[in-house]
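Encoded as structure tokens, here's the structure I'll be asking about.
Of the protein chains in this complex, one is absent; all others appear in place.
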Amino acid sequence: MSWRLRLERSVTPSRTTVLLVSLLGVVAALVFAVPVFWAYKVSPWTAYTTIAQRSLGSWAGFMEVLRRAIPLMLCGVGLTLAFRARFWNIGAEGQLLAGAVAATGVALFTKIPAPWLLPAMFGAGFLAGALWGAVPAVLRLKLRVNEVISTLMLNYVMIYIVEWLVHGPWKGKTMRGFAYTDFFPAAAQLPLIPGSRVHWPTLVIAVGAALVVALVLSRTRLGYEIRVVGQSTDAARYAGIDFLKVMVAVMVLSGGLAGLAGVGEMAGVHYRLRSPTHISMGYGYTAIIVAWLARGSPLAALFTALLFGLIFAAGDIMKASLQLPAQIVGVFNGLILFFIIGSELLLYWRIKWERGWTGKPGSSGS
Amino acid sequence: MDWQTWLIGIVGRALAYGTPLLWATLGEVYAERAGVVNLGIEGMMAMGALMAFATAQTTGDPWLGLLAALAVGGVLALLHAFLTVTLRANQYVSGLSLTLLGLGLSGLLGRGWEGIALRAPLPNVTIPGLASIPLLGPMLFQDESILTYLGLLLALVLWIVLWRTRWGIVIRAVGEAPGAADAVGINVALVRYLCVVLGGLLAGVAGGYLSVVYRPAWTEGMSAGMGWVVIALTIFASWDPLQAVGGALLFGALYHLSFRLQQWVAPELLKLMPYAFAIVVLAFVGLGKAQRRRGAPAALGLPYVRGER
Partner (left out) sequence: MKALRWTLVALAVFGVLGLAQAKLKVGFIYVGPIGDYGWTHAHNEGRLIAEKTLGIETVYVESVPEGEVETYIDLLVRQGCRVIFTTSFGFMDGTLAAAKRYPNVIFAHCSGFKRAPNMMSYMADFYQVYYLNGLMAGALTKTGKIGYVGAFPIPEVKRHINAFTLGVRAVNPRATVHVRWIYEWYSPPAAKEATEALIAEGCDVFAFTEDSPTVITVAAAKGLLSFGHYSPMYDFAPDYVVSGQLVHWDKIYVEFLKGVLEGKYTTKNLAHIDYWWLLSQEAVELGAKPGMVINPKHEAALKAVKVKTPDLGEISVYDLVYARLAQMGAPGVSFDPFQGPVKDRKGLLRVPEGFWLSYDALITMEWAVEGVVGPWPGEP
């Protein structure tokens, strides 16, 4: 006789349950990380209070959280859309960089007059990201190229294009031979919230994008088609949906939004194109988790992006204020993620303890 | 330089650089054949590299180092299997977390091990007899690591197992149609656990190769993005162990060529070649007729729950 664990699929959980359980995961991770702080002779209490005070507890700290969240919001919102259509877009990183390249091209090499320069940069950035995103969609539907590989590969292709541009044709005359483009003119720089580094126009665009995408999903024919495609390929076929059209539309939006994030980073933070690893701190990859946590809801992605903005900012504080080694940030983030996804179990599965040898032969699921 | 010397040089380097790619790709092929994607290769390789170095340096035996790498890769993969198979967590997110954790942990534990020359690296070998075959000899059998040959052998064995044995059928069934596999009495969870752990073991060795063979020293971040190349190679190789050999060699050759051809082409453009090339090849494959074997395992990335489709 034995006890065994059995899982049953539960009904779709409510939003409050999702939120509560995810928070529970974060708290469990924080508790689990306590020995890590001990190992570095930092009191966990001091650690967590310092992080809280310097991130959410102060205006400057909160602004940093917000700034880090901006690219995550844009990429994340775009990715929720792609994931709703079951298109595994791993390529937001490359699409973001494509936007950055386009923004730089417009800022440095066109003669667009001042008031139109920034809108032109955002427009070009959207188009570049959209193009970089639409290619894998076409490849998948026309040539059956797996989108995970094509989007991942295109990230690297774009990384090296950026490297080539800053070392080669676009190397700045004023940079003394270092690998940067020249600085953008003032008209190509976004205004900041005073006393912070938050480029607010991009933030406004991000929130607007989330609203638009939410509307598209719930209120338009395209949204309906995306939802059908995402739920069942067969059903979509019956309904006579044009897969190519839907996928390309999805990836134009998804890639375009990531491209906008790239424009924001260029015009709001860096003001010049530089080595790609210093432009994006893996925002495109982190956004995958942002979108996944948001469970396909563009509006929820705004909040999960904020959560990861907080995690980035907490990492900064751990390094600078608590004098912890840089690698601890990775360990910490890894742990938090493990606990959040581990808590999935509580969300969608009801655990049952069963007694006895009633289990059928070959019974699995545990 | 005559073309033979050139060819010998390129193939030799492709083997050396391709070896860790091959080991890790073989593991990922098995994990994905059973239906589980593991994006944590980079993290497992980093931990493997550290453990191999620390153990080899402490004990003076490179083989013990590789064993340690094997073990740590397996343990990390077990974590991934627990989360994705037992807890049915999202495989992509779990893998990304594993990469974060492995890179962070290896950097953290590796403090103090950098800047040391490994006292017991695993030496390269030349196979007597075979090495004197004209052209092929110096190309394949001269001055290569034992792990290179083991890797090639392993690819053959894993190919036979996958395509010519009952075990192979079981593994593929679990990746293609877990429901049907379950119905005929296959323990889906067990098969997935085994394949994911195998993937971890091999990724660990791949990391170990970096720190006790390829460059006998430890430095943080020495896996240098190879883990991501492995993810690509797995798909590039159509989830087939023998095609993984071709893929690993091709990537190795292109990587090395980017330094050989620097005089004529901008190196950044050469470096993006393998990635662009992978897409182009897959596109050409797509132009041809549909082949079942070339496709992804149908249940890839999906957790299996009894009674659900």
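To keep things simple, chains are lettered A and B as they appear, and every chain counts its residues starting from 1.
Please note the rule applied: a residue touches a chain if its C-beta (ideal position, glycine included) is under 8 Å from a C-beta of that chain, and two chains touch if they have at least 3 such contacts.
Keep in mind it's a predicted model, so treat the numbers as computed, not measured.
Undergrad: Going by the stated contact criterion, tell me the shown chains that border the hidden chain.
TA: When the full complex is considered, the omitted chain touches A, B.
Undergrad: Any idea which of A:41, A:111 or A:176 touches the chain not displayed?
TA: A:176
Undergrad: Determine which one of B:95, B:199 or B:216 touches the chain that has been left out.
TA: If we include the chain that is not displayed, B:216 is the one touching it.
Undergrad: Of A:304, A:327 or A:343, which residue touches the hidden chain?
TA: A:327
Undergrad: Please identify, in ascending order, the residues of chain A that touch the omitted chain?
TA: Counting over the whole complex, chain A touches the hidden chain at residues 54, 60, 64, 163, 167-168, 171, 176-180, 197, 265, 269-270, 274-275, 277-279, 281, 316-317, 319-321, 323, 325-327.
Undergrad: When the complex is taken as a whole, what residues of chain B touch the one chain not shown?
TA: Where chain B meets the chain not shown: residues 1, 5-6, 9, 13, 17, 107, 110-111, 114-117, 124, 210, 214-217, 219-222, 224, 226, 255-256, 258-260, 262-263, 266-268, 271.
Everything that follows uses one rule, which is that only the chains that are shown with their structure count from here on.
Undergrad: Let me have the rounded angstrom distance from the C-alpha centre of chain A over to the C-alpha centre of chain B, please.
TA: Roughly 27 Å, centre to centre.
Undergrad: For a test of understanding, state which residues of chain B touch chain A in their complex under the given definition.
TA: Of all residues in chain B, those touching chain A are 43, 79, 83, 86-90, 92-94, 96-108, 111, 182, 185-189, 220, 228, 231-232, 235-236, 266, 268-269, 271-272, 275-276, 278-279, 282-283, 286-287, 290, 295-296, 301, 304-306, 308.
Undergrad: Within their complex, state which residues of chain A touch chain B.
TA: Within the complex, chain A contacts chain B at residues 7, 9, 88, 139, 142-146, 148-150, 152-154, 156-157, 159-161, 163-164, 167-168, 285, 288-289, 292, 325-335, 337-338, 341-342, 344-345, 348-349, 361-366.
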